[in-house]
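For this view, one protein chain was removed and the others were kept in their places.
Coming up: subunit A.
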Amino acid sequence: FMQRGLDSQTKKQLEEEEKKIISEEHWYLDVPDLKEKECCIIEERSFLSCEDLVYGRMSFKGFNPEIEKLMIQMNSKCKEEETEVDDKMEADVSDEEMARRYETLVGTIGKKFLRKRDQRVLKDDDEDEDDEVEEGNSNPRPSKRAKKMFLKPQD
């Protein structure tokens, strides 16, 4: 029953009465609790857990190559007792090459996120390097080296 406007006290009283009724109706055993013995014996009805049986699907002399692959997989699982085969996958790329590539990669991706001004500076630097390397090359675009200042328009 949902009765609105019931005081909290009367509510509590009602609840207590309900609980009493319920607990009196509940049957319970007057017997002391039986000690549960530790069962050290497990019962099993299957032979799989007792004997070490091989997987039931087999193929010989290449009759069904998929099943032959499966045989190797399943039987190696059983024999190794499910030890994780953490063999290092043969890497396609060696570690050194990976490190080299990564170095250059960081540079190129980093450039992408530079602001425009910084990109221009980078370009100058690159060109400087190029000039140093190439002998006897006239300086292209020397004006770009100096940062452009604001030129007041002449009247």
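Just so we're on the same page, a contact is a pair of C-beta atoms (placed from the backbone, for glycine too) under 8 Å apart; a residue touches a chain by one contact, two chains touch by 3 or more; residues count from 1.
Following the convention adopted for this analysis, contacts and distances are computed from a predicted model.
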Handout entry: Which of "AP complex subunit sigma", "Exosome complex component RRP40", "Aspartate aminotransferase" or "Interleukin-7 receptor subunit alpha" matches, in UniProt, the chain that is not displayed
Key = "Exosome complex component RRP40"
Practice task
Identify the residue among A:7, A:44 or A:96 that touches the chain left out of the display.
Solution key: A:44
Exercise for the section: Name, in rising order, the residues on subunit A that touch the hidden chain in the full complex. Expected result: 39-64, 67, 70, 73-75, 78
